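Excluded from the complex is one protein chain; the other protein chains are retained at their positions.
Think of it as A, B and C in the order they're written, each chain with its own count starting at 1.
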Amino acid sequence: MKHDKYTELLTFPVRSMTQLTKAAWSMVIECPEAAAKAQPGQFVNLLPDGNFTLRRPISICGIDREQGTLRIVFEVRGKGTKALSELRAGDTVNMLAPLGHGFTLPDKDSRVILVGGGIGTPPMLPLAQYFGKNAVVISGFRNKDAVILQEDFAASGAKTILCTDDGSAGRFGLVTLPLEEEIKAEKPALICACGPLPMLRAAAALAETYEIPCQVSLEERMGCGLGACLVCACRTKDADGNEQYLHVCKNGPVFNAQEVIW
Amino acid sequence: MKHDKYTELLTFPVRSMTQLTKAAWSMVIECPEAAAKAQPGQFVNLLPDGNFTLRRPISICGIDREQGTLRIVFEVRGKGTKALSELRAGDTVNMLAPLGHGFTLPDKDSRVILVGGGIGTPPMLPLAQYFGKNAVVISGFRNKDAVILQEDFAASGAKTILCTDDGSAGRFGLVTLPLEEEIKAEKPALICACGPLPMLRAAAALAETYEIPCQVSLEERMGCGLGACLVCACRTKDADGNEQYLHVCKNGPVFNAQEVIW
Amino acid sequence: MADLSVNICGIPFKNPIIPASGVFGYGREYEQFYPLSKLGGISTKGTTGTKRTGNLPPRTAEAPMGMLNSVGLQNPGIDAFIANELPHLLSCDTVILANIAGSTPEECAEVAAKLDKTDVHMIELNISCPNVKQGGAAFGTSCAAAAQVTKAVRQATKKPLCVKLSPNVTSITEIAKAVESEGADAVSLINTLLGMRIDLRTRRPILHNNMGGYSGAGIFPVAVRMVWQTANAVKVPVIGMGGVMSGEDAAELMMAGASAVQVGTAIVQDPYAPLRIIDELNDWLDANGIDTAAELTGSVKPW
Partner (left out) sequence: MADLSVNICGIPFKNPIIPASGVFGYGREYEQFYPLSKLGGISTKGTTGTKRTGNLPPRTAEAPMGMLNSVGLQNPGIDAFIANELPHLLSCDTVILANIAGSTPEECAEVAAKLDKTDVHMIELNISCPNVKQGGAAFGTSCAAAAQVTKAVRQATKKPLCVKLSPNVTSITEIAKAVESEGADAVSLINTLLGMRIDLRTRRPILHNNMGGYSGAGIFPVAVRMVWQTANAVKVPVIGMGGVMSGEDAAELMMAGASAVQVGTAIVQDPYAPLRIIDELNDWLDANGIDTAAELTGSVKPW
C-alpha cells in the first residue's frame, strides 16, 4: 500500500469484519463523510491490497450516519474479493465512496417489493430499513448455505420471503413466483431488484405486465467508477426509444427497468 | 506468497532480524540443509514478497551448522531489499541456498588478508572465523555510520583494520594503503576481497604486483542464480588468455582475480 | 521545489504530467477531487466527426499488471464537444489537447478544421485506437496511411499537431518519421498494446470485442523502449506514456526522450494519481539535486 497524502484521502479504517457464509463477508468501514452522503443503491469502489489494477465495486448494504460507517456485504469470487476478505478490524481499505446513482424512492408509506437474488440481496437492506413494514423483501439463494441477511431484513420490520433454488431453506424455487403473488395481493408503488440477469429480466417483465415502476441495480465491469473512462457501458433506450449507452457507475447502478435493453 | 508444496520447499523461517545501521540489516535464517552444505563465499538468492520477478542475491555472512542457520547482512538499496528488511523473526522467506562457487581456501594456518568494502564486508566474516588469528581483516566504509561487523571480526581472533573514506572511524582513507602495508609486513598466502569494483581492481593490482594469489567476489545482476539463464555473465580470460564469459552465479561469485577482465 | 515547467511546440505546460486521453473524460468527474489547474495539461477523450456509441460491454478486463479496454471511441461528436465541453475545459487554466480520431482522413480533417476555429491549445490525432474497425489502428500501422491522414489533418489546421502512435507495429520509428515528414509538430506514444483475456469458466473472451487495448504498468518497458527509439529518430518533441504509475516512472520516460508524460491507467485506479505523480517527480528531482524537469528529457546515455 502506498503512503502519501493522496492515498491517505482514500484510506479508511475497517471497523469490523464478519463472515456470513462460506463465501460471504460483511465489512463495516469508518468513513463519516461518505456515510453522510450515501444513498440506498449507491456503491463503494475498493482497491484491494496487492497486485490489482482495477477497483472492485460493491453495493452499499448499510448506512449508519451516526456511527459514520458504511456496511458492505460481498462474496469471494476471484482474487480481488479474496484479498478484501482477508481484511480485519483495524486494517485499512482504499475506497472511493459513495459512487453512482441509487434508487429514486417514493414516499416511506408506499408499498414496495424488494427482490434480491444471491449476492444481489445486500443493496435491498437500506431500502427495507427505509420502508419498514411497508416493504416486502423477497430474497432467493442457491441453497440454505448461501442465505444471508435474513435477521437484518426481519429487524427492518419488512415482510420477508425466503426462497432457495433447491428448497433447502424457505420456499422452493425462484423469487418470481412469490413476486407475482405479492403483486396480485396488493399492487406495489415500486419494485426494486438486484441479482442475476435472468432474475432481473423476469422481475422487469412482471413489472411491465402489471404496469408497476421497477428499478433494477445492474452490474458491469468497471474502471474508474466515476463516469470518465466509459468502460462500464450499459445498453439503454432513451425517451424516444433510441439505443444509447449509459454508464453503470454514473447513470446507474440503478436504472429504470424500462430503459434497459435486456 | 504462494502456498503449495513446491513453494514450501523454498520457504524458510527467519530466526532473527537485527538492524545494524540505518541501511544495513542482519538476518538469520533457519535452513539446516543449506547450512550443512554452505561454504564461505557462496550466496543465497531471496525472493522478496510482493511484486517481484527476480530474486535478490546476498552473500552468506555466517554459517552455523549446529544451529542449522545461515546469516546474511544486506543493505537496503531498492524495493526488493526494502521488502526484505521488513521481515521479522517468525516470518518466512523464499530462498534458494547455498548457491555458487565460494572461496578456495589454503590451510587454516596460512596468513591471509581479507579485504571488504562497505556491504562487501559480510562474506569476509566466515573466512575470518576460519583463519582466526592468521587473518588480517581490512574493512573500509564511507563513514562511521556505515561501519558494520567490527565486533564479529574482533571475536574471530583476526587482526582488524578499519578504514573510512572520511576518517570518521578507524583510519582515514582507502583500504589499499593498509593492504600494501600488511603485504609488505608479511606476504600472505592469499588475498580475498569483496566490495566495489574500484576496490577490487586495486586489490587485484596489488596482488599481481606482489605475486600473491587473490580471490575476489563479484556482483552481477542475476536471474535464476543457478547457471541456466546466462544473464549474470562476467568477462574472463581462460588459461590461454582467450576471452570467455563465465557466470557469477555458478562459476562465481568468487573468481581468481587473474582470470577476470577488469 | 524544482522547476517542473516544460514547453512543447511553443506551448508552456506548468508541469509535464497530463491525464491521457480516454481515462479522464472531459475532466468533469475529477473536479470533485482537485482543481484541474494543478495538471500540466489534459488530453480529452477521443472525439470523432459524429457521435459514436462505442462497443458492446464488457469493455474491460484486468491483467496481471494493467487492464484491457475496448471502449471503441464512444463520444458525442466534435460539435457537441466544442459546444458543451471545450469552453469549460478552456476555462480551467491548463493546456488542453483535443484528442481526435476518425474513420477516414477526411473525417479527421473535418474534426481538426472545426477545432482550428477554437482556442484549444493542441490537437492530438489518434491513429492508433485498437478498438475500432475503420481508421484507428489501421492508420497507425502503415506508414502510407499514417502519412496520408497526417497530411489531411495538417492541411485543416494551424494548431500544433501531435500524432499519437500505435505500439502494435514492427517499427514505430518508421511511422514516426512518416508523420513528422507530413508536418506533425509532435508525436505521442504509446497507445495500448493489443491484448486479450479469456474467462476460464465460460470460455468466452472477457471483452465483448474479443481483443482490446492493454495499458498500465505491464506495458512500461515497451513504452520506455519506443519513446527512446522514437526520440532518436525524429526531431519533433515526444510526449511519452504507457504504464506510468509513479514520479520515477515519469522521470524514466523523460530520460528516454519524452518532453512530457501522459498518465492513463494510473488514474483509472486512483483519481489522485496525477497529483501524486507530480509530487513524486518533484521530490525525486529535489532529492537528486536537479533543478528543472525539462533537463531530464532525452538525458539517458546509451551504452
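Criterion: a contact is a pair of C-beta atoms (placed from the backbone, for glycine too) under 8 Å apart; a residue touches a chain by one contact, two chains touch by 3 or more.
No experiment lies behind these values; they were computed from the predicted model shown.
Listed by label, the shown chains that the missing chain touches in the whole complex are B, C.
Although one chain is not drawn, the whole complex shows that of C:A251, C:V268 or C:A293 it is C:A251 that touches it.
Considering the full assembly, B:N51 is the residue among B:N51, B:N143 or B:T209 that touches the omitted chain. Touch with the chain that is not drawn comes from one residue among C:V71, C:A217 or C:A260, which is C:A217. Contact residues of chain C toward the unshown chain are 56, 63-66, 68, 141-142, 168-171, 193-198, 200-201, 203-205, 207-211, 214, 217-222, 224-225, 228, 243, 245, 248, 251-252, 255-256, 284, 288, 299-303. The omitted chain makes contact with chain B at the following residues, 2, 4, 6-7, 9-10, 47, 51-55, 80, 96, 220-224, 226-235, 243-245, 250.
Definition applied: only the chains that are shown with their structure count from here on.
Seen from the C-alpha centroid of chain B, the farthest chain centroid is that of A. Spacing of chain A relative to chain C, judged by their CA centroids, is 35 angstrom. Rounded to a whole number, the gap between the C-alpha centres of chain B and chain C is 47 angstrom. Within chain A, residues 51 each touch two or more of the remaining chains. The residues of chain C that reach two or more other chains are 65, listed in rising order.
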